[in-house]
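Before I ask anything, let me first share the structure, which is written out below as structure tokens.
Moving on to subunit A:
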Amino acid sequence: MSVLELIIALPLLAALAIWLGAPARAASLAATSINLILVLYTAVQYWGKTGLAFTYSRPILENPSLSFAVGADGISIILALLTTLVMLAAIWQIHDRPDIFYVSSLLIGGGALGAFLTTDIFFIYAFHELALIPTFLMIALHGRAEPAYRKAVAWKATIYLGVGSLVLLAGLVWLVLEFSGGSKLTFDLEALRSQARLNPLPDAKQAQIFFVLLLGFGSLVSLFPFHSWAAPAYATAPTPVAMLHSGVLKKFGLYGLIRIALPLLPHGAHVEWVQNALLLMLLGNILIMGLVTIHAKRLDDTLANSSVMHMGYIFLGIAAGTEIALKGAVILMFAHGISIALLFGLLGRMRNQLGTLEYNKLGGLASHAPAFTVLFAFGTFASIGLPGLTNFAGEVLIFLGNFTDFKAGVMTNLQWTVILALWGVVMSAVYMLRAYRSIFHGSPATGLFMIDPALSQRVPFIMLAATLLVTGCCPWLLLNLMKSAL
Partner candidate 1 sequence: MPPLLFYLFALITLGFGFLVVTGRNPVTCALALAASFVGLAALFLSLDAYFIGVIQILVYAGAVMVLFLFIIMLLDIKTEEGKKLNLPAIVSGVLLAVLLTLQIAAVVGSTELARKTSQDTPLALTEAATKIGKAAALPTITNDLKAGTLPDAKLIGFTLFDQYGFHLQVIGLLLLVGTIGVVVLSKRERSAP
Partner candidate 2 sequence: MHASIILLLPFFSALVILLGHRQLKGAAVLISVGSSIISFIACLALLAAADDKENTKLLLPFLDIGYLHANIDVLIDKQSRGMMFIVSFIGMLVHIFSLGYMKDDDAKPRFFGSLSLFMFSMTGIVLAGNLIMMFIFWELVGLSSYLLIGHWYQKASAAEACKKAFLTNRIGDFGFMIGILLLFGANGGSVNIEDLTTAFGPGGTLGIHAPGHSAGFTTAAALCIFLGAVGKSAQFPLHVWLPDAMEGPTPVSALIHAATMVAAGVYMLVRVRFLIEASPLAAEIIAGIGAVTALMAALMATQQNDIKRILAYSTLSQLGYMVMAVGAVAMSVQHGHELHGPNPGHPAMFHLYTHAFFKAMLFLGSGAIIYACHHEQDIWKMGGLRKHMPVTFYTFLIGTLALMGLPWITSGFYSKEAILGAAYDSGCSILFHSASLTALLTSFYMMRLVIVAFFGKSRTDSARHAKEVEVIMLLPLVILAVFSVFSAWKTFADTLQAYKPAHEEPHATVLFASIAAFLIGTGGAIYLYRGKDKDPINIKLFANKFYFDEIYAVIVRVCQDRLAWIVTALERVLVDGLVARLPTAIVARLGAATRMLQGGHLQGYTFLLGGGVIAVIYLVVFVLPRLGH
Partner candidate 3 sequence: MITLGHYLVVSGMLFSLGLAGVIARRNIIIVYMCLEMMLSAANLALVGFSRFHLVNGLPDYTAQSLVFFTITVAAAEVAVGLAIIVALFRSKQSVDVESVTKLQG
């Protein structure tokens, strides 16, 4: 028994309890709060350590060797922390909704925790899929649009994610076959890793497998051009689902690339054609989606598209593959998760109170709801990448990480990409500030009225904003958890 098993099981058990009739809000809040404490406890325990900790394995199949193996290193703990924080916030902010909101939030969160804290490829994959079902159902059933539209949106997301998962599965299977070595197939990540260290594959083959994994993981993370599910899905999804999926679950693809693809295929991402393809795709995310976001006329569109756009930076970190860049990518994953969850959470409240999110109908909300405005500003400026909030630390590490092997006068494709990507930072300021300006600045629009949330309703958002601030000012808090080289 490992504490991680408890962490994974708690939300799922709470969901079961609610289904069996336990009071939804109390049960889910209790479970997530305990979970947060547990994750913080593991973080403290892990502080300064390296390698996998809290490992425990329960074999479930001999050959191919599958086991329910848990274990966490810094990345897992950071993402688990992200999950529990967002989950607590998402659940806390649910207000006057049917029980299924709590259940699905718990399932999505529990699935994400499972994916981040297990070390067997089989379960990593499985838990992610588990979390996708409630996402799909919630968008289709409780999305914020006409039934026909939201169902179409849910389908689009599901088909993309489903096909992406299958491609991913193919890639994972390929990995397992290549790296299982001698006589037995194994899904154990550690075993595969040691095999990969002993007998690395030829670069050309690494590149092929990496590319398959990239497509699979990529479509889960809305890598351009497999992104068109994301924006409508987030814009339509019920608030907790939008928070949890865009904040947490989406990070799974990136986690997989960092955790599975890169260690096993260290040269895969650097073979020229793969790298160029990846760079083109992530530039698509940053530049094209940046422009698309600029074009957005509603807050939900802006946030949803920006969430797609920001993935490009994390991919940039993965493309660089240097230690600094990868750690930056992890920090940015954390940061983006918190900030986008914060924004989606606030957006949900706005939608409830105002009934519209169109910029040309909004204005001057800062006068009515100052606390709300401050919270939103945290999200906005975090998205923009303002120093002092976590996103900046991640982005700057990614950029720096791309320049660690810079030879004066010779720019590689990677470095040119960074420069183009930097322009995306400008674009994100453009659309976020435009949004902020249209919503909060100016004179209050007639007929729209919004008040600050009650203090108890503010707590989840304050918690997220505070996280952004604390880890933004002290990113070494996160870095210290990632002492082991990636």
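Quick note on selection: all candidates are chains of the complex that A comes from, given by their letters.
One rule holds in what follows: a residue touches a chain if its C-beta (ideal position, glycine included) is under 8 Å from a C-beta of that chain, and two chains touch if they have at least 3 such contacts; residues count from 1.
All values reported here derive from a predicted model rather than from experimental measurement.
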item: Candidate touching subunit A in this complex, from 1, 2 or 3; value: 2
item: For the subunit A and candidate 2 complex, residues of the former touching the latter; value: 156, 159-160, 224-229, 288-289, 291-292, 294-295, 323-324, 327, 364, 366-367, 370-371, 374, 381, 386-388, 392-393, 396-397, 399-400, 402-409, 415, 418-419, 422-423, 425-426, 429-430, 433-434, 437, 440-443, 474-476, 479, 482
